[in-house]
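Encoded as structure tokens, here's the structure I'll be asking about.
Yeah, one chain of the complex is gone here, protein chain that is, but the others are all in their spots.
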Amino acid sequence: MSGFDNPFDPDHILKRGGCSCGQHASQVAHEQAVLADEEARIGRVVESTVMRALFPEDTARRNFLRAVGVSTAMAAVSSFFPLAAAKALAAERAPLEKTDLKIGFIPITCATPIIMAGPMGFYAREGLNVSLLKTAGWAVVRDKVMNKEYDASHMLSPMPLAISLGLGSQAQPVNVAAIENINGQAITLALKHKDKLDPKSWKGFKFGLPFDYSIHNLLLRYYLAEHGLDPDKDVELRIMPPPDMVANLRAGNIDGFLGPEPFNQRAVYEEVGFIHTLSRDIWDGHPCCAFGVSESFAKANPNTFAALFRAIASATEYAHKPENRADIIKAIAPANYLNQPIPVLEQVMTGRFADGLGKVRNVPDRVDFDAFPWPSMAVWMLTQLKRWGYLKGEVNYKQIAETVFLATDARKRMKEMGLKPPASDYAKYTIMGKVFDPAKPDQYLKSFKISRA
Amino acid sequence: MQANFLKVEGLSRVYPSVRGQAPLTVFDNVHFSIDQGEFVCIIGHSGCGKSTILNVLAGLDEPSAGLVFMDGREVSGPSLDRGVVFQGHTLMPWLSVMKNIAFAVKSRWPDWSRIKVSAHCQQFIDLVGLTGSEHKKPSELSGGMKQRVGIARAFAIQPKMLLLDEPFGALDALTRGVIQDELLKICAATAQTVFMITHDVDEAILLSDKIILMTNGPRARIAEIVRNTLPRDRSRSDIHKDPQYYRIRNHLVDFLVSRSRRMADVSAGEYDPRHPPEITLGLVEVVATEAVATIKQPALHLV
Partner (left out) sequence: MRPSLNLRAALVSLLLLGVLLLGWYVATLPQASKAVNVDPEYAALMGGGAVKKSGMPTPAEVGHTLIDKLAHPFYDHGPNDKGIGIQLAYSLARVLGGFALAALVAIPLGFVVGMSPIMQRALNPYIQLLKPISPLAWMPLALYTIKDSSASAIFVIFICSLWPMLINTAYGVAAVKRDWLNVAKTLEVSPLRKAFQVILPAAAPTILTGMRISMGIAWLVIVAAEMLVGGTGIGYFVWNEWNNLSLTNVIFAILMIGVVGMLLDALFAWMLRLVAYNE
């Protein structure tokens, strides 16, 4: 496999060198030592609290201990007070209910934090032993999460909304614990259309999309509609897996697609298409994929779920920093994960890329990673799902958004981790110059000329 | 030798009506008996129910009425006491000669050791003259050889009685003759009780002690029972030199050619089904005009 640094090799000193306190060989060793100390400290705090409650007078406590001995005292006290449970409750890093986890992913760069957390040790640091399982398609991801074959999975961010609402499947509560990536998609057109840059000339085009309940579908429909094309009438939208998008583009079966990376760049690399519009130019900072966990798993395994969140959030934070991207590429490119050529991944991850029309473009935030699951983003997706007829009737936007997108949990944990989550759950977005106010979803929905709502 | 070793009483077979047609009575109220060690042939035209009678004796078919007793016990269902040689060779083609016979022998004596079984089989393979072909598959054998295996298989279980359903019908005349001779020899050696269906008058005269003649069906019955008075040590080569031979033969041929049809119409009044007429014409000079007319005819095979 690739030669990226293994942070768990005890003989290996990471480039960053030693640990933050300098007493340990590595940051990992440091953290383990701190962890052990931390556990002992919490134990002592709980014990002394209990003893103080039992013997409000210190002399009485000392007499009792002297008379029966410390171990007998411990046994006596613990017989009517569950010390162990109290310690576990008090411990910030409580015992994990489940350490061997199966997590699904689709081999696209959106899954970067989920994937890299394996080979780069983010899961292991939380005491989790994660099998990362490459999955054949979004419907399969959905089925495997619903069937509990997977404990958690990479999902398209509208998918948990759809599954929780029972759109396209049976209803089952699935949550967005974290968003994975923002931006990082693109509209790619076949090379033969290099003169048809104006979307108004796309009438009759056939576009590939990865899934109905995808940000890709919502963004492409929005984009086309803003240019006066009715996505249900003026063009044909076809669902297909990303590699088929490239092959169909080559074969001329489709005219373009709004797909995930690295397949846009791959189409350029294969000299069959060009990148027309980056998704960041439609909505800068739009959410794409999510880390989805079924509600039942999160409830049954709260500590494991918390550990998973920490692993994902810190991996996402790590992926956000451009200086780390080169290492990440090496970790996720092999056949076990993305199985993609490194030159293509580099262009995607660094944002310096060939556009397919002979130009080199430099867009550093072409892909980015941000874990916070904004309920306002969920509200936007719900408005669009309703706009295009996927969702019918009255929609309680706020309630659904806050049930499915676990912003409160995420904020609490991110703070504990020393990350800086936003203070509010709701933000306004400007999408192609049009402002979306999450407080007024119905009004927003009514403002669209092309709509099925 | 036990008399009336096999007794058939009032046997009849009716096929139920199909699609509104009247039920078909194949044969009706058939009585006959066979002594131990006796070789009995039954002759009649197709459709007179010979094969059905044999199948009833074998226990493979059930009569509509009537009973069959063998050795004092009622016959109900197949039994190892009665060995059957079927019209076709009915060997299992996936088994060798030896294994085909061994299959039967193991059914008869399940406790026998492998060595004992194979020695026993070998004895009967030798008896029918197939020594050296033990490990051949049936497909490697000629028709005659296959039928010999069938006979060896039937003899090997040492049944109290042997039922042969036209065993040589499919063989060419030459092969048939050779096997007839062998069967004669084996029967003489083992004193086997045999009931055999044949269409071949010469075969019946050569092999049998008693020949049952059936009228034409439907409602077939036993027309008469002809005693074969030719001396028991017969051989194919000089049997025709005995003057009795032609008398018997002519009588049988005459029966098959004309009387079998005529007698089917005779009303029941003058006929006692319990005691069909028994004819012993070999020793008496009877000049039947019809018989004379057919004297010059060559051997007649009605198939």
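A and B label the chains in the order they appear, each numbered from 1.
Note that a contact is a pair of C-beta atoms (placed from the backbone, for glycine too) under 8 Å apart; a residue touches a chain by one contact, two chains touch by 3 or more.
Keep in mind that what you see is a predicted model, and the values were worked out from it rather than measured.
K.L.:
Pick from A:Ser201, A:Asn339 or A:Ser424: which residue touches the chain that isn't shown?
P.N.:
A:Asn339
K.L.:
Touching the absent chain in the whole complex: find that residue among B:His31, B:His45 or B:Lys137.
P.N.:
B:Lys137
K.L.:
Of the residues in subunit A, which ones touch the absent chain?
P.N.:
Those residues of subunit A that touch the unshown chain are 1, 107, 131-137, 140, 143-144, 147-149, 241-243, 246-247, 266, 268-271, 334-337, 339-341, 343, 347, 352-354, 358-360.
K.L.:
Where does subunit B touch the missing chain, residue by residue?
P.N.:
Touch set of subunit B with respect to the missing chain: 58-60, 78-80, 82-84, 86, 88, 90, 92-95, 103-104, 107-108, 137-139, 157.
Basically, only the chains that are shown with their structure count from here on.
K.L.:
Counting in whole Å, what is the centre-to-centre distance of subunit A and subunit B, each centre being its mean C-alpha position?
P.N.:
Going by mean C-alpha positions, subunit A sits 90 Å from subunit B.
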